[in-house]
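This part shows subunit A:
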Amino acid sequence: MTTLRDTTTLADTRERPPIERYQGLRMFMANKAAVLGAILLGVILIISYILPLFITTDKLAYVASRHTPPLTEGGPILGTDYLGRDVALIVMHGGSTTLEVAGFAALLIIFVGATIGAFAGYYGGMVDRVLMKVTEFFQVLPGLLFALVVVALFGASTATIVIAIGIVSWPPIARQTRSEFMKQKGLEYVKAAKAIGASNARIILRTILPNTFPILIVQSTLTMGAAILFEAGLAFLGLGDPNNLSWGYYVGLNRQYFLTNWWAVSIPGFMVFLTVLSLSLIGDGLQDAINPKLRGR
Partner candidate 1 sequence: MDQPLLSVRNLTVKFGEFKAIDGLSFDLYPGKTLAVVGESGSGKSVTALSIMRLVELGTRAKVAEGEVLLRRDDGSTIDLLKQSERAMRSIRGNDISMVFQEPLTSLNPVYTTGDQVIETIRQHRKTTRRDAAKRALEMFEKVRIPRPDKVMQDYPHQLSGGMRQRVMIAMALSCDPRLLIADEPTTALDVTIQAQMLGLMKSLQQETGAAVMLITHDMGVVAEVADDMVVMRNSKFVESGSVYDIFEKPGAAYTRALLASVPRLGSMKGKTEPERFDLVDREGM
Partner candidate 2 sequence: MLAIATKIGESLLLILAVLVFNFVLVYIAPGSVIDALSAGSLGDASEAQIEAVRERLGLDKSFFGQLFMYLGNVLQGDFGYSPIGNRPVVEMIAPRIFPTLLLAFSALTFAVTIGIAIGTAAARRPDSFLSSGLTVFALIGFAMPVFWTGILLILVFGVWLDWLPVAGMNDLRMSSRAGFFERAVDTAEHLILPTVSLGVIFLATYARLARASMMEVLQSDYIRTARAKGLHESKVLFKHGLRNGIIPIITVLGLEFGILLSGAILVETVFAWPGLGRLAFEAVLNRDTNVLLAILTMVSVTVILANLLTDIVYRLVDPRIRTGGRA
């Protein structure tokens, strides 16, 4: 079976005819849930990044009496919080903070996870065993508590929060990348690359890595969702930047008043929920588009 023709067809997968390339897009569009997720995410991005451009008022200013319920005449549409601030305005501004912290964290997670997974999967043997033990160690750690300790020790700056989320969340990505590398490295096109004398670095970066992109892209949408939840949890516990109120932080601030003021806790929490849900729906749709066999799992 290992004929020359097989090698060429596999090596040429990146230059498929355009019709086939759009097939994934079409399958994604056919998945109603995934399209819904994409629309939802679009709306959230508009609320977080476009709308604030048109609003010049101070988001932290007093606008109406404390604990004004939503849809009260004369009050802001989503009511006010325990300091009489406009909930809608703060939640709108909170989006970018949440998304940026989670976004950087997700990038870090993917980078660390993919690197470790690639090394373990490609080199195998002792390298693999050591790296997998390290991965197991980090996977077993109670992530949120660990991040809590790191942030408590090193201070609650955006950088420490990103790093704290990053160091506890990469193991699943590493495992996925590793298994993908192990699968790919046995395939003909990698053997062919080796046969023409490509260096290990070239094979890892230029030959195998591009073939793991589909899986990494799916994983990054899911990772992004997980990172948002993680940031929200940390911020809820008070580990966030008090000047840039992320959604989770804002829920934490309003928590002690939630018996009189249910809206100031539920609305930012709902935004976290919607954002993570939209990302998961997209990730699920992409997964189906890449690997239709797993559909419905």
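One rule holds for everything that comes next: a residue touches a chain if its C-beta (ideal position, glycine included) is under 8 Å from a C-beta of that chain, and two chains touch if they have at least 3 such contacts; residues count from 1.
Inclusion criterion for the candidates: all candidates are chains of the complex that A comes from, given by their letters.
Everything quoted here is computed from the prediction, not taken from an experiment.
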Exercise. Which one touches subunit A in this complex, out of 1 or 2?
Worked result: 2
Problem set entry | Residue ranges of subunit A in contact with candidate 2 within the complex | 33, 136-137, 139-146, 148-150, 152-155, 225, 229, 232-233, 236-239, 248, 251-252, 255, 258-259, 262, 265-266, 269-270, 272-274, 276-277, 280-281, 284, 296-297
